[in-house]
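A protein chain is absent from this complex, but the other protein chains hold their places.
Right after this comes subunit A.
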Amino acid sequence: MEKIIEILINGLSTGAIYALLALGFVLIFKSTGIINFAQGELAMVGAFVCYSFAMLMNLPYILAVLIALVIGALLGSVVDLLFFRRMVGEPMFSTIMVTVGLASIVTCISGIIWGHDVHSIQSPFTDKTVAMGNLVISQGTLYTIGLSIVLIILFILFFNRSLLGIAMKGTAEDPDTAGLMGVNVKKVHMLAWAIGTMVAVLAGIFLAEQSFVRLSMSHTGIKAMAAAILGGMESIGGAILGGVIIGVVEGLAANYLSGMELGDFHFGDIKDVAAFAIMIIVLMIRPHGIFGKEKVERV
């Protein structure tokens, strides 16, 4: 019993990371209509920036995280300014190709700056655990889950209650009409990139907390995309649920299915396959994702 609760909580914290990445993904897609394939790479840069400040310059951990978030926001704005401002209204395939290109550029530059070695960040939570009865959970896990929940609530409030959030939703649907209502569309797009990248950076830092800082951590972006698609690309709630489902399924698969043998067939590490299998099954039942809506159309 303790074991399964532990697996669930750990899965939840991985899921929270996927959810945050997916959230940034949905945020950018919702307000600019661009599917950002570089989300994982941006998270990786965030983790490296945090590592540089916390470990190389010996700044306090919290300060390093805050600096990384600010740099993330700036990075997002610059990316929008350089690449995507002029891509608004272009076909989806061209914008996707630009994000794919961006992903490789970011990986290359990070490789030049930080090298290809594996690093780790010493945070105040590293190697500390909380014991509840027989349950032993690392502090990092709890802090990931807690902060993610706070952030997610903030985002939901932002999009449903604040003027700017509602204007962003409107801009996503029809940029021209939003402009006619006085919304500065360029500013909204830049803001979406800034916030989306900031969330990605935070996810990257959480990920570093649970494992290491290295170039290949950007592959998490693909799973986050699976989470976003699973939840239904346009829904914040969906992105979160999708992230949590994939995280928990991965945890369960890693513990119970990996290394299983069926006759002569050896399953190997099935963890990564499980996430996508779940995505495919859900999409077969609900093609628009769990919370995805078909476009509103009056007949």
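Just so it is clear, a contact is a pair of C-beta atoms (placed from the backbone, for glycine too) under 8 Å apart; a residue touches a chain by one contact, two chains touch by 3 or more; residues count from 1.
In this text, contacts and distances are computed from a predicted model.
Its UniProt record calls the unshown chain "ABC transporter ATP-binding protein", which is the correct pick from "Ferrous iron transport protein B", "ABC transporter ATP-binding protein", "Glutamate synthase" or "NADH-quinone oxidoreductase subunit I". Interface note for the absent chain: among A:Ala68, A:Leu102 or A:Val183, the touching residue is A:Val183. Touching the missing chain, out of A:Ile166, A:Ile222, A:Leu257 or A:Val273, is residue A:Ile166. As for the chain not pictured, it touches subunit A at residues 89, 163, 166-167, 169-170, 173-185, 293, 295-298.
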